[in-house]
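What you see is the complex with one protein chain gone and the rest in place.
Order of writing sets the labels: A and B. Residues in every chain begin at 1.
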Amino acid sequence: MNEAHAPLENEDAVVESLIEEVSIDGMCGVY
Amino acid sequence: MSKIDLDRAWDLHPQVSVRPEPFGALLYHFGTRKLSFLKDRTLLEVVNGLRDAPSARAACAAAGVTDPDLPRYNAALSALVQSSMVVERTAP
């Protein structure tokens, strides 16, 4: 199997260590 | 989440703006109004290198991603594709 496509343990945490997504409405101080 | 094909050519979506930051970068998609925080400078380098690289794998290599780290960056790129930040390159 292509090593790059191997499943990751705790993939969500892995992705989250690199990227986090937020809506542009997710900042406090904008009414 | 399904992984992208690293051997295909990719690019940033045309409506995405990249803003470098000390911690990595902010990516904003003007169409979806979504914001992605890239918390890793290597990932930023990969993403910036997609346009000129023959494949995502090549972009990763150019950014210094080692083989053991490739699955991690694949997962990250897949997340960016999922949110339309990164798209397949159609032009040759």
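The rule we apply is simple: contacts are C-beta pairs under 8 Å (C-beta built on N, C-alpha and C of every residue); 3 or more make two chains touch, one makes a residue touch a chain.
Keep this in mind: contacts and distances are computed from a predicted model.
Hidden chain, UniProt protein name from the list "Sulphur transport domain-containing protein", "Sugar ABC transporter substrate-binding protein", "Mycofactocin radical SAM maturase" or "Acyl carrier protein": "Mycofactocin radical SAM maturase". Taking the complete complex into account, the chain left out of view touches A, B. Not every partner is drawn; the one left out touches chain B at residues 17, 19, 21, 23, 26, 28, 30-31, 33, 35, 37, 39, 68-69, 71-72. Think of the hidden chain as still there; on chain A it touches residues 6, 8-10, 13-14, 16-18, 20, 22-31.
Operating definition for what follows: only the chains that are shown with their structure count from here on.
Here the spacing of chain A and chain B, counted between their Cα centres, is 12 Å. Residue ranges of chain A in contact with chain B, taken from their complex: 3-6, 8, 11, 14-15, 17-26.
Residues of chain B touching chain A in their complex: 1, 3, 6, 28, 33-40, 43, 57, 67, 70-76, 79-80, 83.
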